[in-house]
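Only one protein chain is missing; all other protein chains are in place.
Order as written gives the chain letters A and B; numbering starts at 1 within each chain.
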Amino acid sequence: MISLNLIIAVCLAYVLLLFVIAALAERRAANGRLGWLRSPVVYTLSLSIYCTAWTFYGAVGYASRSGLEFATIYLGPTLVMVGWLWLLRKLVSIGRTQKITSIADLISSRYGKSNLLGVLVTLLAVVGTTPYIALQLQSVALSFAVFAPAASDTPAALDRTALIVAAGLTVFTILFGTRRLDANEQHHGVVMAIALEAVVKLVALLAVGVFVVWGVADGPADIFDRIEASPIAEWRVDTGRWVTLIFLAGAALICLPRMFQVMVVENSDERHLATASWAFPLYLFLMSLFVIPIAVVGMSTLPGENPDLYVLTLPLRLNAEWLALLSFLGGFSSATSMVIVAAIAVSTMVSNHIVMPIWLALRKDGAMMSGDVRDTVLMARRVSIGAVLLLGYLYFHLSGSGAALAAIGLISFAGVVQVLPALVGGLFWRGATRTGAAGGLVIGFAVWAYTLFLPSFGVSAVMPAEMLANGPFGLAALRPQALLGISGVDPLVHAVFWSMTLNTTVFVVLSLLSFPGPLERVQGAEFVNIFAHRSAAQGWSRSAAEAEDLLAMAQRIIGPAEAQTMFQRAAAEQGKGGYLPDTTPAFLERLERQLAGSVGAATAHAMVGQMTGETAVTVEDLMAVADETAQMMEYSNQLEAKSAELGRTARQLRDVNEKLTQLSIQKDSFLSQISHELRTPMTSIRAFSEILMEGGANESERRRFAHIIHDETIRLTRLLDDLLDLSVLENGQVTLNRAVVSLSEVIDRAIASTVPPGTERGFEIRRTPEAERLQVDTDPDRLAQVFINLISNARKYCAAPEPSLRIVVSDQGGAVTVDFIDNGHGIPASGQTMIFEKFARLTDQARAGGAGLGLAICREVMAKLGGAITYLPGQGGAAFRVTVPRAEARAA
Amino acid sequence: MTKKVLLIEDEPSIIQAISFILSRDGWTVDSHADGATAIEAVARKRPDVVVLDLMLPNRSGLDILTDLRANAETEALPVLMLTARGQKRDREMAERLGATLFMTKPFSNAEVLASVNALAGAA
Partner (left out) sequence: MTDTPPRNPLFLERRSYRRRRIADAGRLLPVAGLFLFLVPVLWRPETGGPAGTAASGVYLFAVWFGLIAGGALLSRALVRPEDPPPAIRPPEAPQEPRR
């Protein structure tokens, strides 16, 4: 018999494994090596959080009660996934282009970034998710109890287990769900962990299924007979429930906050959806394959036991203990992965749509400090995660692990699908408005609560029995489970029917009656026409005949000469000859603008649209074009962006031009520079050697002259060395001895060789040893050469009364920057672009050595090392920034 | 009275060399290293001959020569131009601007001495 302690140990080990996997995935992602972390397989597996503990344990229980009806929960999603071209492709595409963070964000964004809608959807999500989390806690608690001694089956023990599990999951979710604030809200660690859990639960359920079919029964034929002989052999489809449940499950796949999170928010490549469109249904298929066999065998083998736990109790009672353990882990996986993702999804909504707006409203002045806000957002997420799990636990605690939980999965589904009309309407109908969406949501939510959610707590729990039986105030037409006298229908079907009907009706009617604001219209157009621009941009080139037609039309409107010039220029820009450019969106846009100058924007849009046969021009299109406010806003934004870009380009060109002019002057005088640098020391050498040859100088003079000759010879040698070094570097013949070294070591060496110990006075070098403890991937000798150059330059040229040099190291992620900042006069702006050129000494005053090749060599060396050296203006003194690649970058 | 030469040059070792050669021959040698204040130095020292380097810090030797020739007092002052760049263009420019003699570094000591003496005689 497996002891409870073993179970706890296995659980802890499993959670530890998840931690490690998640942490490793985060590490890889942080280093930018996503690779297989973001493959279609991982994406598909992450979708499997649709299968919670309710699937893992509950499907068999469901099948034991209602036969094949359980399959509807998986048939609905299958249809939605297989039909990805209808809805999901659009949804994922919008999610990515609009940087959507949650389903509440999607709805709010579509309807003019309305926070009211964000709050509504968030509340709906919280109410819909809480019972579901409670359900997971219950199933984990119950599965623990199976292994525990009989005494621990008490409600108090279950309660304690649930509390511990909730606390553990809170910690995990906070650790990996709120590590940082990403622009795209992706959680690589969490996704990897739930992909692993997906494999565990699939393997576990398949193992139990194989065990039941081939271990307990004698294969498929025997199972077939056993089904025929079982209590669920006779199966009559309840038409209403069958249809409703397929619809409900399909809609839930889109609307559940956690599904939206993994399917849309965590999606990294739209093509993954194409794979998941069949691979995820296959996963569901496999999860469902053995449900009926397990149920049938369970009913005959373990009569009287809880069918919800057959998956666990069957192998346990039949002494397949390790299988039971695996099955337990499968259930544990199902529950934990759902809770983690749901908590992340809901906490994102709560913090973005409830906490942050309130916080920003409370402190109007402080909102400017960005760092401040980020910390607050993360804190809000963490607190929300804790709160969501606490709510789940409280729900479990209060509802008392009883019958109320059994149907809770479907009740949750019915609640969250209230978003569906606003979502689908918003994606396909430009006329959908915020008022309509809000109205539909409120009505749908209210009807759901009144007809299904509140009565689900049991008679007299929330609603008085009197009210359930006879309606409020005795109004029979308003009986919660028989609105308008439609009675005798399954309560779930009744609730879904009424809530969806009223929701949709109110949504449509209010949308038709209300008028959207400009932002709403812009967003509406963006969402509905998400593929309009993209499909063309993907290179679905149209036939040349179209370009010809367009030219013919343009000639008629703006005149032959002008039209031909325009088309020719466009073709040339695309790298083609002739007059017929590819009809790219950019070209069409330009043509449209050109035509608009003659015939007006609305007509131009309509004409181009007709010619290219993109979409038939509807009244809505014309209206949108005519909507001056929206159009102007969009236009001025685009213009602003364009002119900023033009400005940038012009600035770059000016810089390049300036440098080129300077360079050509430099190049002109390069030879005479070399000549000058060589002849100057040679002059002294010749003069003094002649003096020495003539004789006549006294002893001390002779020694002095010999000394000068010696020094000048060294100067010549150094100059030649520098020239050779530079030419080798420039010709790329240099071999680098790369090694991973500590930065501080290199700096130590550089300082030691520029400042022989004891000789230096009045030149202070300030360093930050902690920051220098970094590994860099470089040629240490070459890097030291650069540092030596910079340090000795600072010593030579720093004219401050108390000269000092600061060496500042900072880690910039992929690279390290080392700044050398002295406290002298610095370098005037006019010289800053020139100092790295050959012989570009600024003044000839300090001729203490080098020939002005030092910085040119530094620049070449750094380029060879994969880094850079730049002048850093505005630091008070002269400041140079050396950028060195980090050590890790090399392994990739 | 000994003759005075003003050496406008910024390389310390070349200053030493020329000073040694000329003073051994009886010249009084003053030197000046900064191009910007070279004209004032000429006015102050009133030399008989000027030896002028072409590349000086802050001000080019050619500019100084132009100024000297523009001033009535120094219009006829003998000037020996020195350059280490050794380009034909420099020589032409210096001669056009009124350099009395032009020499390319490195030079022989005898050559310098002879040139300065010749200039002193011409003055």
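Just so it is clear, a contact is a pair of C-beta atoms (placed from the backbone, for glycine too) under 8 Å apart; a residue touches a chain by one contact, two chains touch by 3 or more.
It should be emphasised that the depicted structure is a prediction, and the values quoted were computed from it without experimental measurement.
Visitor: Check the whole complex and report which displayed chains the hidden chain contacts.
Guide: A
Visitor: Who touches the missing chain here, A:Ile2, A:Leu68 or A:Ala586?
Guide: In the full complex, the listed residue that touches the missing chain is A:Leu68.
Visitor: Of the listed residues A:Val42, A:Val80 or A:Leu312, which contacts the missing chain in the full complex?
Guide: Checking the options A:Val42, A:Val80 or A:Leu312, the one contacting the hidden chain is A:Val80.
Visitor: Which listed residue (A:Ile2, A:Leu116 or A:Leu289) would be found touching the missing chain in the intact complex?
Guide: Checking the options A:Ile2, A:Leu116 or A:Leu289, the one contacting the hidden chain is A:Leu289.
Visitor: For the chain left out of this view, which of A:Ile232, A:Ala586 or A:Leu692 touches it?
Guide: Hidden-chain contact among the options goes to A:Ile232.
Visitor: Extract the touching residues of chain A with respect to the undisplayed chain.
Guide: Interface with the chain not displayed, on the chain A side: 67-68, 71, 75, 78-86, 224, 227-228, 230, 232-237, 239, 242-243, 246, 271, 274-275, 277-279, 281-282, 285, 288-289, 292, 538-541, 543-545, 548, 575-580.
By definition in this document, only the chains that are shown with their structure count from here on.
Visitor: Can you check how far apart chain A and chain B are, centre to centre, with Cα atoms defining each centre and the answer in Å?
Guide: 73
Visitor: In the complex, go through chain B and note every residue touching chain A.
Guide: These residues of chain B touch chain A: 10-11, 13-14, 16-18, 20-21, 24, 55-58, 83-87, 90, 104-110.
Visitor: Which residues of chain A touch chain B once you look at their complex with the stated criterion?
Guide: 671-673, 675-676, 679-688, 690-691, 694, 696-697, 701, 708, 711-712, 843-845, 847
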